[in-house]
Every structure is written in structure tokens, then in C-alpha cells.
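Shown here: the complex without one of its protein chains, the others still in place.
Showing subunit A:
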Amino acid sequence: MATAAPTAPGAAGDDAPAPVDNPRPRWRGGETRAALLFVAPAMIGFLAFFAWPTLRGLYLSFTDYDLLTSADFSGLDNYRRLLEDEVFWNSLWVTLKYVVINISVQTFAALLLAVLIHRLTRSVVLRGIILLPYLISNVVVALLWYWMADYNLGVINEMLGWVGFDPVAFFGDESWSIPTLALVNVWRHLGYTALLIFAGLQMINRDVYEAAAVDGAGEVRIFFRITLPLLRPVMALVLVLTVIGSWQIFDTVAVTTQGGPVDATRVVQYYIYDQAFNRFDFGYASAISVVLFLILAGVALAQLKLLRADESDQS
């Protein structure tokens, strides 16, 4: 695939004299065919499950489709309604709060964990253990924490009681529910994120560390002057992936708070689901999805630009 592009213009027709070093146009060769064959399953999957639904969703966002009767074009009605929908704006705000808490805590903790693994241990078992929470299904994790953090029966409040604190309604209190959800998912994703960063750390040339040690730099200085700058491309990737994932928070909410108390955890994805599958308002749900898509595309682009993800400081 990579070599096909440059040669293609020079070998556009059969009559053109073939370049000496390239007797047959590459793109007609067996190699390309094999490459296309390998790409095909992913491409079909992409077209069927991403491209087509995206286009259809875009179309449905301009209709009053209700899942069970045919879709009628309704112009910009859904988008106009969206502008005035307080629950929608609230859901954006709630999701943003979730993302900020989730990502900041998770990234900081994962970075710390990754550096610790990198600098202190070579144990594969330890790395495996760190990944364990990620191997448990989202729903199981959410429900386990839901019960552990229960106001009346949960073990967490029991332990808080031992040290003299009043019980906290982690999932039931409007001000606690979003931080609780965010931290539950930090717990689940921490190990995975740490391992991604750890992989990035392993790409950093060991010589740099030796040179720094010879020059007498301490661990903290090494971290800020060497590790962090050299890790930037990996961090950019990790952040883009986790932020986008974080914006799509749904399952944890669906099995625990279901949007409540009041609207405190009615995150965008849950609101979309609610509109589509509880109220059959697929047109409106599609419009919200389109807006969410635009927001995420913007966030990802901005992140890549800000973090100069395509450049490395390592030469």
C-alpha cells in the first residue's frame, strides 16, 4: 500500500513507457491484491458498522424517525429543540465534569504507576495484577462498587464509620455521584492506561537515563526533564483515546444511577439512549449524537495539535 501511491501517476496507462526500474505497475501486482484482501475485512467492518451508521445517523437527525414508523424529514427541528433543551445542556455539563475528574485523576495516577513499574520492578506478575481490574466487565465493576458504596449496607460506609465519619451517599447524593462514577472507572482503567504509558517508557533510550545519572540528576529531575518530554507522543495518544472513551461513559450509569439523582448523572450517552430506546425518539437522539460526534472530533483535533503528537523530542 505504502509504495503504491508514488508510482501510480507514472504508470497510469498501459501505453505509457514503463520505467526501467519498475517494469510492471505495482498497483496491478499480486502484492496490492494481497494487501487489499487483508484490508478488506477491516474495511467492510468499518463501512458497515461505522461509516454507514454515521451517515444514516446524520440523515435521521433531520427526521422525526421513531423506530417503528417511517422517517419524515423535519429539517432543523431537532437541532432547534436541542438548543432549548435544558436537560441536554445539563447532560453536556455533567459529562464534562465526569471527563475532567476521570481523566485528570486517571492520567496522573497511571503515569505515576507506570514510572514506578518502569523504575522499580521487572516483575511480569505485578504488571499482570495491575491489569486485572481491566479484565473484569464494566457492568460487574459498576455493580460491585455500587454495593460496596451503598449508604446503608455498603462496606465502605461501614469502614468510614469506624474512623468516625458519617456515611456518605456516594451514588445517591447529587454532588457525590459524578465523582464516584469517575473514580470507579479510574479504578477499572488505571492498569490499562498505566501499561500503555509503560510501553512508551520502554521506548525511551536507556542511555539517556545513564547519562543523566552520570551528570548527577535525581529521580524527580529525571522525570520532569527526560521522561515526561520524551513520553509526549505516547501521552498524546493515551489522552486522545481515554478522553474520547471517557466522553462516552454509559454502562456504569446505566446499571447504577440511571441518570439520577434528578439529572445529576444524566450523561450525554445516557440521554441519547433514553431518548432513543425509552422514548423512541430516534430523530432527536440522532441529532444529539451528531453534536456529540462533532464535539469529540473537535476535542481530538485540539488535543493532537496542542500536544504536537506527530513530533518527538527524542532524536
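Assume a contact is a pair of C-beta atoms (placed from the backbone, for glycine too) under 8 Å apart; a residue touches a chain by one contact, two chains touch by 3 or more; residues count from 1.
Note that in this section contacts and distances are computed from a predicted model.
S.K.: The hidden chain: which UniProt name fits, "Cytochrome c oxidase subunit IV", "Sugar ABC transporter substrate-binding protein", "Heptaprenyl diphosphate synthase" or "Rieske [2Fe-2S] domain-containing protein"?
M.R.: "Sugar ABC transporter substrate-binding protein"
S.K.: For the chain left off this view, which of A:A51, A:L67, A:V155 or A:A211 is in contact with it?
M.R.: Of the listed residues, the one touching the omitted chain is A:L67.
S.K.: Against the chain that's been left off, what residues of subunit A make contact? List them.
M.R.: Residues of subunit A in touch with the missing chain: 48-49, 53, 66-69, 87, 146-147, 149-154, 166-167, 169, 171-174, 257-263, 266, 274, 277-280.
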